[in-house]
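Here the complex is missing a single protein chain, while all its other protein chains stay put.
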Amino acid sequence: MKESLLDILRCPLDKHELELENATYADTDGDTDAAEVVSGELVCTDCGEHYPIDDGIPNLLPPDMREESPA
Amino acid sequence: MKESLLDILRCPLDKHELELENATYADTDGDTDAAEVVSGELVCTDCGEHYPIDDGIPNLLPPDMREESPA
Amino acid sequence: MSVREEFDDWATSGRDRGMEERHWHTAKHALARIPVEPGDTVLDLGCGSGYAGRALRDTKDAGRIYGLDGSPEMAHNAAGYTDDEQVSYLVGDFGSLPFGENTIDHVWSMEAFYYAADPRETLAEIARVLRPGGTFYCAVNYYEENVHSHQWQEKISIEMTRWDREQYRDAFRESGLYVAEQDTIPDREITIPAEAEFPTQNWDTREEMVERYREFGTLLTVGVAP
Partner (left out) sequence: MSVREEFDDWATSGRDRGMEERHWHTAKHALARIPVEPGDTVLDLGCGSGYAGRALRDTKDAGRIYGLDGSPEMAHNAAGYTDDEQVSYLVGDFGSLPFGENTIDHVWSMEAFYYAADPRETLAEIARVLRPGGTFYCAVNYYEENVHSHQWQEKISIEMTRWDREQYRDAFRESGLYVAEQDTIPDREITIPAEAEFPTQNWDTREEMVERYREFGTLLTVGVAP
């Protein structure tokens, strides 16, 4: 995912903003605007819930609908 | 035209309400709700402009666009 | 010539019924899309023979229908085609609609909008009379992308507005209407003669006629009052 997606993404539970943690990026020749996040976590700035980013795709299912994917 | 049309009709010039004058009605067996106005005039309650009803059809053209129809 | 003079002539020579027949091919598809609920009030701008409002009464149980036309002869013809007490016709001009604010649920107009002397003024008038959430279904065959319509202006003395698709959307928004949809509706019904019959009186080539009807058809722009 693009880091700019954070502008409009919200926690599905309480609609508060999310912060990116433990991000790893795809190689983008130093162009950080275009930075493609490959993995990491989105953390709700209010409730603290964590949402994983797998293979560049954020999983924003409410936690009770999320099942861990096999490694 | 039906008299109930007066509920939503307005003077095209200043959008004020209109009043019906000199009305003649089609024969409707005394049912005044269904009263069909055949001729008469609609008069603006604000500017006093007159709009003719011919053959049951009100002519609400702005006066400068209206031409008298031949008798 | 005035709208009245031009179109009174059309009405007395029976062109109202001819237009009804041809316009119906695409108009019916646009009319079917309008979310008219039973009892809704519909205003038909430039109603001609008045077929559109009568169809909405029949198919969607619309409440009151008002057909407005600048030509008294058109309005009189239209009135003569129905006994329905819920349908009324009146003479008026697109530039100053004789209705109060928020009095109309849906405005329909087929092949008439571009005759407005000032189309932006007409849009503002439509936005004024529509209730919040009310729709304006504006259908035109005369528009910029339809190159085969360009020469129509030569045949009529009233100045016609030839917007392209984007100009319609922009003008709707400038008047305060939301744009909910824009589409071209093909005319799949008009008979297109076989190749060998071209050129015809109106068409040089079959390709042009196919493009005019099957591709360009009728441009529909749908606005919604906020």
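Chains here go by letter, A, B and C, matching the order in which they are written, and residues are numbered from 1 within each.
Basically, a contact is a pair of C-beta atoms (placed from the backbone, for glycine too) under 8 Å apart; a residue touches a chain by one contact, two chains touch by 3 or more.
These figures come from a predicted structure and were not determined experimentally.
Novice: The complex has one chain that is not drawn here; which of the drawn chains does it touch?
Specialist: Contacts of the omitted chain with visible chains: A, C.
Novice: Out of C:Thr12, C:Asn102, C:Gln153 or C:Gln182, point to the residue that touches the absent chain in the complete complex.
Specialist: Hidden-chain contact among the options goes to C:Gln182.
Novice: Quickly run down the residues of chain C that touch the omitted chain.
Specialist: Missing-chain contacts on chain C: residues 32-35, 37, 132-133, 135, 169, 178-183, 222, 224, 226.
Novice: So that we can see where the missing chain sits, which residues of chain A does it touch?
Specialist: Residues of chain A in touch with the missing chain: 1-2, 5, 8-13, 15, 34, 36, 54-62, 65, 67, 69.
Definition applied: only the chains that are shown with their structure count from here on.
Novice: Centre to centre, by mean C-alpha position, how many angstrom separate chain A and chain C?
Specialist: Once rounded, the distance between the two centres reads 50 Å.
Novice: In angstrom, rounded to a whole number, how far apart do the mean CA points of chain B and chain C lie?
Specialist: Taking the average C-alpha coordinate of chain B and of chain C, the gap between them is 25 Å.
Novice: In whole angstrom, how far does the Cα centroid of chain A sit from the Cα centroid of chain B?
Specialist: 66
Novice: Hey, what residues on chain A touch two or more of the other chains?
Specialist: Residues: none.
Novice: Would you give the residues of chain C that are in contact with at least 2 other chains, written as numbers and ranges?
Specialist: Correct list: empty.
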